[in-house]
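Notes to accompany the following structure.
A single protein chain has been omitted from the complex, and every remaining protein chain is retained in its original position.
Let's turn to chain A:
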Amino acid sequence: MSDNKKTYWKGIEQLSNDPEFIKNADKEFPEFLPTEQNSEEGGGSNRRDFLKMMGFGIAAVSLAACEAPIRKAIPYVNKPVDVDPGVPNYYATTYVNGGDVCSIVVKTREGRPIKIEGNKSSKITQGATNAQVQASVLTLYDNERLRGPKIAQKNAKWADLDKEVINKLNSVAAKGGQIKIVSNTITSPTTLKVIEDFKAKYPTTELVTYDAVSSDGILKANEESFGQRVLPSYDFSKADVIVSFGADFLGTWISPVEYTKQYSKTRKLGPDKKTMSRHYQFESNLSLTGSNADYRYPVKPSESGKLVVELYNALGNKKSSNEGINKAAADLKKARGKSLVVSGSNDPAVQVMVNAINNLLGSYGKTVDISTPSNYRKGDDSAMKRFVADAKSGRVGAVIFYNCNPLYNYAGAAELKEALSKVSVKLSTADRPDETAIASDYVAPDHHFLESWNDAEPKKGSYTLTQPTITPIFKTRQAQESLMTWAGVAEPDYYTYLVNAWKALGVNDIDEVLYEGVYETSKSLTDAVEETVSTTSFNGNISAASQKIAKNYKGSGVELAIYQKVGIGDGSQANNPWLQELPDPVSKSTWDNYLTVSKKWASDNDLSSSQGECNKAKLTVNGKSVTVPILIQPGQAEGTVGLALGYGRTSAGKVADGRGVDAYPFVNLLNGTNSYDVFSGVTIEILPERYQIAQTQMHQTYMGREGVIQESVLSEYQKDPFAGRYRPQIADWREESGSTPAGALSLWKGHEYNNHHWGMAIDLNSCTGCSACVISCHSENNVPVVGRQEVINKRDMHWMRIDRYYSSDAAPDDLKGLEEAAANPEVTFQPMMCQHCNNAPCETVCPVAATSHSTEGLNQMVYNRCIGTRYCANNCPYKVRRFNWFKYHDNGNFENINTAMNSDLGKMVLNPDVTVRSRGVMEKCSMCVQRIQYGKLEAKKEGRRPNDGDINTACASACPSDAIVFGDMKDENSRIYQLLKIKDTEIDYITETEIHEPRAYHVLEEIGVKPNITYLTKIRNKDLKDHKA
């Protein structure tokens, strides 16, 4: 193009370009705004200027005020293939926390995991979950998680960290110093392979495995008995008689999800199955498992070991002084090969005796499978002790804490802390600055399991895969990749490593396995666990074991039994507010641990308790003391006290820190392994200070109200399936008998359900009270957490709660006496949520019709319309309605309590299908109406009716014992239709659902509200004479 010299100009001034013009050229506005100031009079602004400026000012300010806060919603520029806005994706993956493994399916919405369900493909858990598994999705969005690596507690870059760590490790290795990888049980064979590779690079490396709650005793006992240091697989489902010595296998012992599933199968009753297992429990604290036992005997920890020996002897016809042992022995003898004895003790001697009993009863190969070992617990208490000794003596050059927190949850944490000062390189892969991470030089945070690739082998031959369900939120790194990096792999890719490793299992296309999430094979991934148990013949030394027990088990004074709570467990997820607010299934307490004392001890010491308030006590155990609130616990063995682990965290995060007291220092050594029982040296000093424990249930007994709890014993049920049923009648001249069921009379015509009629059946017999449903409901329905003080104010928001009732020793007409629970009560759990009454008392009283009945039988709550008179809650006979007393979201007062609704990170867990309720409105169980709608729409798209099982509520799907059955009571093929033996009868031209299952009842049938939730009676496998009122 030729040079173009043409000039364009805006005005004549620009053309002439005189200096005056240039001076003002780049000023947008002339200086001489038309204010009077510039007129000849000059000098200051006058009234007109003032008005102009004020006018401008007001206009500007009000315009600025009109501007809405900017909320960033960033659309996808290119839609990811798998993500459809509004449509959930499900990924099969695996929950791993220490040695706990659970195959799960994760629901993600727009790339965010929001809900955890069980994986039904897993033969181990069979779709079951528990509260901790359910809650783990919130831990992913914990604000306390580290944003990236740290060097000397300062934020750093991965490259710098890697460089420093490699240098340090090399120098330690060069000097021949020991490198220790300290870890909880690793169930992942591929991770173990990575550690092997790491060892190859640094040959002085040793893997030290410990567990917060150790099962080393079982491992050692099996080593002695069968020559294999393994944890057997138990099958409770095949046991007709179950005897447990302090093993809380439904709540916290080893693999409760799996055991609950198995156990529940033995507790189901129906017209075709009129037998159930009989369960004996000998324990000190009233555990969840003990609460479900048919016969429960409170025993001191120091007695429990001896009782195992006595049971062994009783099986050989030597009577025990404990009648429970004799009774259990008699039942066990009748059920050879169909019985199971377990013990929660970590003493190898006791476990050898347990093995001997199981061997005597022929349980091996039937209910106990030693040839298919479980990998849940591999911790070696003595190895850990050796490590501490090595560190103390300065032999350890470097230590890597792989996803473990021994400075909190190892019994010798104080000793370890001291020893660590002699270790020059300390590294933690913790996800948060926890007790161990803050004492480490380097923190290389690992992904949350929902962000990771991994695998696990919970049992020999059963594999389950972990796949990421979200892009890593922070600059964390898969710990295996960290190890590979430090071992010198240039560009580590754990996924590829995993895929290649799995080729050894015969898996060439890992996507196929990922679809199911689980894989079973006889092949093995690592050579290390290749050995099989050659013999199942028992080689234990019974007499040596019983001598040890006789020598060691000597109690004096009060004894302490340390236990885990179902929600908080060992404390690793303590910063999870859902778990903190989960009422302990037995004590119904939240946010704290406490000293459980027996009723007798309380009355001996003149302790009184009301509304959860009691004195504090100074608990001293062998020189170490803590101040802890007291809780009077029915069922607590006399002469014992209980204290839960998992509390007293100092560096878990704002939710957990300072809640309760740390019980780990009281864990002691007995017979070479950690012992969670303290037989002597326990003193309790009652302090005058009172403390209120936040409990969600204030009254403990059901006051003999048969309208609420209906129960019987097995022998009665076998005679008459209506056993235990309370069928209130009312006089009616129209009937030939002269009376009619009280609930059948109504002023109203029923509702006409032409399409669906949703209902739910809850089997009180299989419900163990484990509370997985409570957390599942929290997670599904965005239920707020309100914190300790608001729980004390009795304002917990649980839509789904589990009422726990103790039996009383008082006569049925002694209503004052019935308020007192028995010293060793029978326990009943009753899940309670909105009953979706057909004649709902709440619906009629709402002045604005904010709660109404759907055409499908649901009682609907319209949050938008609610004005918060609370009349509906008052008029609810079941008291299941929950009011938003405050604004629980975006409220500074709840910032460290309701974390899921008070930060952008926390809010990622919210279910976008469910409204977050505002202050001043009522809320309650909706029977997961969003799931029902979704299921119906999916079916509609396919041009069919929803099949039974397409739609399931959050509580029912979480239930590990299948106690909750949800379905369409109009669908003849549905489980609920068949379970309840529904017949449709026409009354007043309306088809009514009539339930013909003898065990089925409606709570408070006599008030005629006609709920859509049906309960099945609780049947205990007790002798009639032992049954309490």
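What we mean here is this: contacts are C-beta pairs under 8 Å (C-beta built on N, C-alpha and C of every residue); 3 or more make two chains touch, one makes a residue touch a chain; residues count from 1.
Methods note: contacts and distances are computed from a predicted model.
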Q: Select, from "Amidohydrolase family protein", "Peptide ABC transporter substrate-binding protein", "Polysulfide reductase NrfD" or "Integral membrane protein", the UniProt-recorded name of the complex's unshown chain.
A: "Polysulfide reductase NrfD"
Q: Quick one: say which of A:A414, A:A550 or A:M698 touches the chain that got left out.
A: A:M698
Q | Listed residues A:R795, A:R945, A:R975 or A:H1027, member touching the removed chain | A | A:R795
**Q.** Where the missing chain touches chain A, by residue
**A.** 611, 697-699, 701-703, 705, 707-708, 790, 793-796, 801, 803-805, 815-816, 830, 832, 841, 844-849, 865-871, 873-875, 877-879, 881-887, 918-922, 1003-1004, 1007, 1009
